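For this view, one protein chain was removed and the others were kept in their places.
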Amino acid sequence: MDYFLSEEQLMIKELCAQIAQEKVVPVRAELDEKEEFPWEIMKVMAASDLFGLFIPEEYGGLGKGSFELTIAVEELSKACLGVSTTYAANALGTYPILLFGTDEQKKKYLPDIAAGKRLVAFGLTEANAGSDAGGTQTTARLEGDHYVINGTKQWITNGGEAEIYTVIAITDRSKGPRGASAFIVEKGTPGFSFGKKEKKMGIRASATRELVFEDCRVPKENIIAREGMGFLVAMKTLDSSRVGVGAQGLGVAQGALDEAVKFARQRVQFGHPVIGFQAIQHMIADMATDIEAARALVYAAARYADSGAKDVTKVSSMAKLFATDVAMCVTTNALQVMGGSGYMREYPVEKMMRDAKILQIYEGTNQIQRNVIAQNIIKEAAKAR
Amino acid sequence: MPLKIDKTKCMGCGACITVCPYDAIVIEDGVARIGEYCQLCQACLSSCQEGAIMESKVDYASIPTEDLAAWSGVWVFAEQRGGKVAPVAFELLGEGRKLAAARGAGLCAVLFGAARSDAQELIKWGADKVYYCGDDIFREFTDEPNAELLSRLISMHKPEVVLAGATAIGRSFLPRVAARLKTGLTADCTSLEIEADTGNLIQTRPAYGGNIMASILSPRTRPQMATVRPKVMKAGRYEPDRQGEIIDVDAAGIRARTRVLETIKAADTGVNVNLQEADVIISGGRGLKGKEGFGMLNELAQLLNGTIGASRAAVDEGWIPYCHQVGQTGKTVCPKLYIACGISGAVQHLVGMQSSDVIVAINKNPEAPIFTAATYGIVGDLNEVIPLLVKKLRERKGAQ
Partner (left out) sequence: MRIAVCIKQVPDTAEVKINRETGTLVREGVPSIINPYDTHAIEAALSIKEQLGGTVCAVTMGPPQAEASLREAISLGVDEAFLVTGREFAGADTLATACALSGVIKKIGADLIICGKQAIDGDTAQVGPEVAEFLDIPHVSYVKKIIEAGAASIKVERMMDEGSDIVEASLPALITVVRELNTPRLPSLKGKMNAKKAEIKKMGAAELELPVDVVGFNGSPTQVKKIFTPGPRGGRKKLEGSLEEQIDALVNELVEKKCL
């Protein structure tokens, strides 16, 4: 299908595909096995300007939008979700500054982020605040020129590796959701440390850690927007990043399908390559159709966001929900097409299937996405009356 | 241009376009046109069902040619490194003798550096005359002095053919000689012969990673120069009593703008990887499935006192270092026995080993091209064949 990409968009796609092929594919199994953070690949991506993709030109970026980021994430995800998660989580952590930061904050942080010199992470989830962000227990209390942060963030992607963290903490518990605020915390700030690295089922090249704040003092000017805007910052950030998770689903599904087709053309049973059997053909046809439908939705959502539309929540949730459910289904079926070989670590599909599972969970489980979609439909219906 | 399309025959089918490696052919007004980027590789010639592509006869008369008849004799540049004459020189003298005989001319060698006694050796290997310069400037190899002195001698004595080894040395400085004399040079030849009617040297070499062979002529200029890979030609007969003339040459006025500061010997890895000198080579390819496969070959190699070789596929996979690679982009070898294990036999590999005396191919796929080059072929799984072969060889050794 031709999605009428512009010349620059084609360049981005081509470059990311080249990085995926030359730098990611050869090492992905090893990174997974050793649970090793993909620093070498991040350096290549930095040198290729990919960290500046969605950052405005005035801050050293390329000034592109969601759609370009979608293309980049999709291509990387074809090769390895662990790598694309690391890259996408950097964008997730950057959005609060990009969307709500002051000019000083942008000048201070965005050029380094655009150059890939400093990696970013976003800290929202806690032990008692997953799908229910209202359960946030980390607090920030103003003391003179500083906020003092206390609490622990859990399962933070890029935790420990990133140098800049955008973190949500409660500044006024009495105000409920309106009592949260967002802060920029730099690695190395006294009182800020990391918990152990989590052992995960998939995306094992990516780093997942606790962020531990013990009387961590950050300068007052590190607050993003104003006190009380924390949840709005978080929600708008997730609105922007969700399509990227959809793009991850798209990529990994395509990657798995490609492997399955390649395998089925070579594997001979009953005297024929198995791709000649209708049972396999139908599975492949269904997978390809699902992927194309997901792609159409993800691309449309990204382009809608880039159009400047305000109400992107519903469609970005739909894109995330649909594309990541497709990813789980396609990676599972691609493995099935490959039979015993698919289950072996010699081939990349078992890893793709393990990796894909997280997409239905992180940045809002797919159950929460359904809630969000339904709430928006209810709101729209109420408005229409 | 030397390739022409007969417009009356061309159907505009485009078959030639698909075979042209240089995208030089386009269809215009329903017929093919060969554009200016044709490299004359002639890949299109046989692709045309209609016979519409022809070699147009080049009118050589219209191109100024030198007085070719003034040139005669075959020369061999005998390279030395560390004062030792490379064996390829003896092979070239063997081949040069045949060419000289075909032209009814003499055979000379050129030796720069090394000892005067080495010049005597070249005579015993077949040279009638040796141009010898013992100047210190030739002790370490640098390109310019070699190019300068060889060019001077060629201009003075006008040999018809000049051969050198296609080695790091020959391939590096001979192009300078060709450029200085504005004459043709063909690299990495695998066969040389004299064209019967013209007396031109037909120089055949692989191209496209060994996918095709090209026969090359230098019909308009002299000398005709070629480099030949070591181990491709057979050395001539060594005659201890053979007599010849050594002509001392002076290196006056020769300068070098490069300087060798230090010579580093090949790292002694403890493994014998001198493939070109080996009598027995056990080579592995993609069929070995991994590094471990070479362990199995090692056992066989030890038993046969052989050296381990590899196909490009195995080297590219990182299973074994490049120094083991046999083929167009690796070493050309000529052992008494070559055992190819799990190597499919891409042309790139075949050109590097097909002159081995006996070739044994072991491969799972009975259609593998390696069997076309093999003296003996066994179709089977390496994991069964190799251990069984090792066992049988052990039994025989034990019996002796």
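Order of writing sets the chain letters: A and B. Residues in each chain are counted from 1.
Operating definition for what follows: a residue touches a chain if its C-beta (ideal position, glycine included) is under 8 Å from a C-beta of that chain, and two chains touch if they have at least 3 such contacts.
Just so we're clear, the structure is a prediction, and the values are computed from it rather than from any experiment.
Colleague: Checking the contacts here: which visible chains does the omitted one touch?
Modeller: The chain that is not shown is in contact with A, B.
Colleague: Touching the hidden chain in the complete assembly: which of A:E7, A:D132 or A:E346 does that?
Modeller: A:E7
Colleague: From the list B:K4, B:K291, B:K336 or B:K364, which touches the chain that is not on show?
Modeller: Per the contact definition at the top, the residue touching the missing chain is B:K336.
Colleague: Of the residues B:A52, B:L150 or B:L389, which one touches the chain left out of the display?
Modeller: Selected residue, touching the omitted chain: B:L389.
Colleague: So which of B:W75, B:F90, B:Y132 or B:F173 would be touching the chain we can't see?
Modeller: The one listed residue touching the chain not shown is B:F173.
Colleague: By the contact definition given up top, give the residues of chain B that touch the hidden chain.
Modeller: 1-2, 18-24, 35-47, 58, 63, 81, 140-144, 147, 167-169, 171-176, 178-180, 182-188, 202, 206-221, 256-266, 280, 304, 328-329, 336-337, 347, 350-351, 354, 357-358, 360, 371-378, 380, 384-385, 388-389, 392-393, 396
Colleague: Provide the residue numbers of chain A that touch the chain removed from this figure.
Modeller: Here the touching residues of chain A are 7-8, 11-12, 15, 18-19, 22-23, 44, 47-50, 52-53, 62.
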